[in-house]
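As you look at this complex, bear in mind that one protein chain is not there, while each of the others sits in place.
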Amino acid sequence: MGLLDKEFSDGNIVVANVEDLLNWARLSSVWQLGFGLACCAIEMMATSASHYDFDRFGLIPRNTPRQADAIIISGTVTLKMAIRIKRLYEQIPDPKYIISMGSCANSGGPYWEHGYHVLKGVDRIIPVDVYVPGCPPRPEALLEGLLKLQEKIRNESLRKKL
Amino acid sequence: MALKTETMVLNMGPQHPSTHGVLRLELEIEGELIVNVKPHLGYLHRCFEKHAEAMQYNQVIPYTDRMDYLASMGNNFGYVLAVEKLLGIQVPERVEYIRVIMAELQRIASHCVALGTNGADIGALTPFLYLFRDREYILSIIEETCGARMLYNYMWVGGLSHDIHPNFVRRTKEFTSYFKNTIVELDNLLTYNKIFIERTANIGVLPAETAINYGATGPMLRGSGIKFDLRKDDTYSIYNRFDFDIPVGQGLQGTVGDSWDRYYVRVREMEQSLRIIEQAIDQIPEGDVHSAIPKRIKPPKGTVYSRVENPRGELGYFIISDGNTNPFRVKVRAPSFVNLEILGELCKGHLIADVIAILGSIDIVLGEVDR
């Protein structure tokens, strides 16, 4: 249900409702806050480097939260870092999206039992849109997670966030 | 009358694109000049040592993977060597050869990231992409055998988790001849690049005595002109059978021990790793990689300190056994943790922008600094 279905024959005019237009614009340029936490960050770097190339999906790392639309929580969230992550999240302007990458960010991962300094899941401090399982998730899995996020944005309505 | 000035404190990190993860630096600056740098660690403290105490000896191996996640093979290697020393196991020849090849492949992959990010941090993005492309090559070779891209859990106490894949030898040979071109390419693109040299030569000079006193190891120490490599000086496994050189910093573009030298040592080290792999790959003997794996790991009472040369330096494991199936205490002497300590010394008197160049040349992995 892309916009281009409703293109007129000469290709100059596109008719769409505002919601679709906004969603389309949003989902095709999800700018991500570029920061890595742990091992998963290396996979995230690999995903954005040659071979997997995140840019194809409009994902460009930005270095400040004020220019970002999404965070990929790529790794273990420790208690010391959790406070910072919360602050970063609050600095991102709405609408904002969170991808939680890897078992650690999902639920504490391998550190769930004895990790006295590990937060067992980033969703204890900030709301998560997409969970990507794996330890570490392969780049393909992260891409799938991104596609899921785009699908979610596509179905969003102006009145309420899904 | 001299003008009275005050220093200013600037916070860098933990979310900063060039701190290689979650390091926080407290910079005390006077104008643009660094007066003092205070690193704050612990943003990735994942309680490795507590986990090691709660797990059985073989269950600890996956956690060692996750310390220096760029060089998991090296971490596995160090740990299993330590436990084998405690148990007094001799592993089969085939296992030794495969371990060495894997560790050297991993060293190249790890240096690829180190050099790539060092360049990318100070503005050279292209080499980063080239090096990541070739890192993928190594990862796919290793993946064929171990089934994982990054965290392998491949070396077990007394053996390996799997034998090598039938394609492994052929592909590794292809890789070694292919990768030589990459090094030439890298030299042309980055090593002798005028801008890169301007940014790194004479920056962050580390004199040899300071390096030893601060316990620096690996490319940090060799960059300062000291020929010290555990593979030769305190040899382990079968490294004494291979013929390779230890590259050291010579101050080709500036002073001995500057950031460029550390970078340069890494590039040359990749060549030496290729040499080791080429020698080893043809000699892998037949054998069973599982034959020496003990059914139950219960070492006698005692302590062991064993160290290996990881891509970042000396990785030491200090294990205390109380005769149980769990280790009583595992302390890791992580190379990045010790190397990072010098940062303050190195940065003094340089500009803020140089901190990035110096940090890149130290090449830290936060997973290992904080453990």
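All chains are identified by letter, namely A and B, in their written order; residue positions are counted from 1 within each chain.
We take it that a contact is a pair of C-beta atoms (placed from the backbone, for glycine too) under 8 Å apart; a residue touches a chain by one contact, two chains touch by 3 or more.
Here is the rule we use: contacts and distances are computed from a predicted model.
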Options "Deferrochelatase", "ABC transporter permease", "VWFA domain-containing protein" or "NADH-quinone oxidoreductase": UniProt name of the undisplayed chain: "NADH-quinone oxidoreductase"
Omitted-chain contact residue, chosen from B:Gln90, B:Ser177, B:Asn213 or B:Gln250: B:Asn213
Sole contact to the chain not displayed, among B:Asp121, B:Glu136, B:Asp261 or B:Glu314: B:Glu314
Of B:His20, B:His45 or B:Arg135, the one touching the omitted chain in the full complex: B:His45
Hidden partner chain, residues of subunit B it touches: 41-42, 45, 47, 49-50, 53, 85-86, 88, 210, 212-216, 226, 228, 233-234, 300-305, 307, 314, 316, 318, 320, 329, 331, 333, 337-338, 341, 370-371
On subunit A, residues whose C-beta touches the chain left out of the figure: 79-80, 82-83, 108, 112-113, 116-117, 119-120, 124-125
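Convention: only the chains that are shown with their structure count from here on.
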Complex contacts: residues of subunit B adjacent to subunit A: 14-17, 21-22, 42-47, 50-51, 54, 62-63, 66, 69-70, 113, 128-130, 132-133, 135-136, 149-151, 366-367
Touching residues (chain side subunit A, partner subunit B) in the complex: 33-39, 41-43, 45-46, 49-51, 61, 63, 65, 75-76, 78, 80-81, 84, 88, 110-111, 113-118, 135-136, 138
